[in-house]
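So, subunit A:
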Amino acid sequence: MMFLSIERITGIFKDFRPKSISVPFPSEVTPGVQEASRRNRGSLQLRHLDAGSCNGCEMEIASMTSPIYDVERFGIKLEASPRHCDGLLVTGPVTRNMSGPLLKTYEAVPQPRVVVALGDCALDCGVFKGAYGVEGTLGDILPVDLEIPGCPPEPASIITALRGLVGR
Partner candidate 1 sequence: MLSLAVGSVLVCAIIAIWVSSTRLLIRVLATQGLALGIVALVLGMHERDLSLAATAVVVLALKGVFMPLMLSKVGSRSLNNLGLKPLVNIPASLAASAVLIVLAFGSSRVITSFVDTPIGSLAPVGVATLLIGFFVLVARRRPVFQMAGLMLVDNGIDLVAFLCSAGVPFLIELGVSLDVLLAVVVLMVLAQRLATEFGDLDVGDLRELHD
Partner candidate 2 sequence: MKINLLALTSILGMAGAIAGAITTQKLRKWLSSLFGIATCVSGLVAAIEVLHSNHPMIFQSNKILVLSGYSLQLDRFGALFVASGAVVGIASMIFRLGYSGHGLASRTASFVLPLFVMTLLLVPAATNVTTFLFLWEIMAIASLLLVLVDHRKRPEVSNAGQWYGVMTHLGAASILIGFVLLAIYAKSQSFASMEATAHHLPSWVRTSSFFLLLIGFGSKAGLVPLHVWLPKAHPEAPGPVSALMSAAMVNLGLYGVVRVGLGILGGGPTWWWLTVMALGALSAMFGSLHSATSTDLKRLLAYSTTDNIGLMFLGVGAAGLFQSTGHQSLALIALVAALLHMAFHALFKGSLFLSASSLQQATGSRDLDSLGGLLSKMPVTGTIFLIGSLSIAALPPLCGFVSEWLLLQSMLHGLPSSNPSLAIAMPVGVGVLALTGGLTALTFVKAVGIGILGQARSKPANDAHEVRPTMWVGAGLLSAMCFLFGVAPFLVIPSVINSSKELIGTNVANPLVGGWQVGLLGNQGAIEPGLLAFLIVVFVAIIGGLRKLIQAPSVRRAEAWGCGRETQTSRMEYTATSFGEPVVRVFEDVLSPSHNLDASQLSESRYYVEAAHFHTSLDDAFERRLYRQAAAGLRWWGSNARRLPNGSIHRYLMFGMVALVVVLVALG
Partner candidate 3 sequence: MVPLVILIAPLLGGVSSLLFKKDARVAWISVAANAFVLAASIWLAFHVVTRGVVSGAGGLLRVDALSAFMVIVIGAISLMASWLGISTMAHEVESNPHQQAHRATYGVLVQLFIFAMLLAVLAANVAVMWVAVEATTVVTTFLVGHHRTKGALEASWKYIVICSVGIALAFFGTVLVYLCALRVGGHSAAALNWTSLISVARHLDPSVMRLGFGLVVLGYGTKVGLVPMHSWLPDAHSQAPAPISALMSGVLITVAFYAILRFKAIVDLAVGPNFSRTLLVIVALLSLALAASLLITQHDYKRMLAYHSIEHMGLIALGAAAGIPLAIAAVLLHILGHGLAKSILFLASGEIMAAEGTTEISEVHALLERRPVLGGVFGVGLIALLGLPPFSLFSSELLMARAEFQVGLGWAAIASIVAMVVIFFAVVGHARHMLLGSNISNEVLNRPPNWVSGPLVSGLVILALIGVLAWPLSSLLNAAAHVVTT
């Protein structure tokens, strides 16, 4: 359509690489969720949600958006409003207090939505497994589309995994 052709026109700028401090990434994309990457077409907005994390993953997410990793170059952004987002980026085990807000936030995202579980705790509660305040893993509560293991996962691996959702 029209938009695609515009993309081609602006393609001339694609090779324009300013001298940057960002670490290079391979140009090929690791296969991710096919349907989502087709849908998102190079733009992904995520709402980050801390369901009970120790904040280790948050540190990595923060460095992911820094100039070094520059996740923005792949069209991936963290947004404040779930309405503007395509999915959730959840860290930590789901605590009892956060399970309600988690569901509410999920509901607030327009459909279709992706759910990304970031870090070991989100996958299997990690060291918090069995703690009295923990309700369960993210997978117990929401359908998880993408899992990024690690305690915490490195920024590069987060970016690599997310690129699979953008297709870029």
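By definition in this document, a contact is a pair of C-beta atoms (placed from the backbone, for glycine too) under 8 Å apart; a residue touches a chain by one contact, two chains touch by 3 or more; residues count from 1.
If you want to know what made the cut, all candidates are chains of the complex that A comes from, given by their letters.
The model shown is predicted, which means the values in this text are computed figures rather than measured ones.
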Among 1, 2 or 3, touch partner of subunit A in the complex: 2
Contact set on subunit A toward candidate 2 in their complex: 49, 81-83, 100-102, 104-105, 107-108, 110-111
